[in-house]
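Here you go, one structure.
A single protein chain has been omitted; all remaining protein chains appear in their positions.
For reference, chains read A and B in written order, and residue numbers begin at 1 within each chain.
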């Protein structure tokens, strides 16, 4: 498995750390309802198909990346930095 | 038809022509008292205990493929009860007791082999953590022995004790831990459930769950609609998709876990060995293959196959722990789809929809849980109440923070 890091180019999977669903980017407000926090931390669509999830180029540029990926075929559709141009 | 050595001989004398099908192949009826979605180990066990313990026999197991086509036939066959958190301890302890009577109960040889399981540790801190675990096992009424380095060497002389990155300090021996023949567990439960009247329906994929006014009324399948007031979702690996048919979103992500088997070898590893520093565990099957595995590949996946980084890591762990296996050749690798929950523990609970029950989230430890899972899920479906040994496997525990994080890595996804 290989990801194309927007900064570093195509690299083997072993350079990356995997975190999970891109839902982690949508941190609720501190005063949001407990259900919102429960959803954010725990509940997942978990589709068999296209997902967006978070990877970290730990052995590279240390960018956090949002990857659009197919969980059935492992096809990688897009890789973009979480922080946009700021990364 | 009862199985026995005598029957094997008499049937053999008559050319084995008299063996009957292990289970019927019924067409689905229009209505059952309860249906179970998923004909894997957990689903079949649930059906069996519903029939045996609760007298519910007008029930069906709906399996989209063949019986036992999921993780029951893809695991590394380890059976153990070495947990330490209350909630897990009593559940797996109960499961092990069921395992110990399983052959007699099912009249099927699942080859449950209590050959002893050893968790190795490599520092004083790890020893203390395993001591806490071992004491919890003893307090639960199970067995545990703390071995020092020489104690481990006596049992496992072939490990590398000299040239090691993480020297072996000792191990926690779980004498009643061991293995079982995975497929046979599915078949044994299937046959026994069938004999009690359960309809096992293969090639029958559930395509919808019918809900009226917050109550489940049945399911839609590729073989027609089936009415039922109770529906159990027991489809670990696909729990998310099944629950989505009922409009539920689960605290589960699906991951791939790979496992490996070598060509057949004469007996060389007599125990189950777990090497935590390398996320590596190994045993030898009765056929002679070394069966071993490692950690998740670490990315959400339904592909039931993995990639080389974890393959190589597992092999490297094997080589650092027991270099004697170097010349064994890996014959086959495969992957299973793991229902990973945030805290690494399972869910056996009601859902917000009346009559709809959930048995899911087995992470990478579902095989040993099969008997107790079926037992508890059957209890829940029959009585509407959680069985005491599974009382802490609630669906809402993440919302309330009553977590069962055995590894201590967190109660967020992908930390396990």
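Note that contacts are C-beta pairs under 8 Å (C-beta built on N, C-alpha and C of every residue); 3 or more make two chains touch, one makes a residue touch a chain.
As a convention for this text, contacts and distances are computed from a predicted model.
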item	value
Name per UniProt, for the chain absent here [options: "Metal ABC transporter permease", "General L-amino acid transport system ATP-binding protein", "Monovalent cation/H+ antiporter subunit A" or "Sarcosine oxidase subunit alpha family protein"]	"Sarcosine oxidase subunit alpha family protein"
Residue in contact with the excluded chain [from B:80, B:122, B:230 or B:255]	B:122
Contact partner of the left-out chain, one of B:62, B:325 or B:360	B:325
Touch criterion as defined above, residue of B:146, B:225, B:245 or B:391 at the omitted chain	B:146
Selected residue (touches chain absent from view) among A:6, A:47 or A:81	A:81
Residues belonging to chain A that touch the chain removed from view	1-2, 12-13, 17, 19, 24-25, 27-28, 30, 32, 34, 37, 41, 54, 56, 58, 62-64, 73-76, 81-84, 86-87
Where the unshown chain meets chain B, residue by residue	3-5, 7-9, 12-13, 15-16, 19-23, 25, 65-69, 73, 86, 89-90, 100, 103-104, 107-115, 122-123, 125, 127-136, 138-141, 144-146, 157-158, 160, 163-167, 181, 183-184, 187-188, 202, 262-268, 277-278, 284, 286-288, 303-305, 307-308, 311-312, 314-320, 323-334, 342, 397, 399-403, 405, 407-412
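The definition used in the following text is that only the chains that are shown with their structure count from here on.
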item	value
Centroid distance [mean C-alpha coordinates] between chain B and chain A, Å	29
Residue numbers on chain B that touch chain A, as the complex places them	238, 240-241, 244, 249-254, 298-303, 307, 309, 342, 398-399, 411-414
Complex contact set, residues of chain A against chain B	1, 12-14, 17-21, 34-35, 38-39, 41-48, 51, 53, 69, 71-74
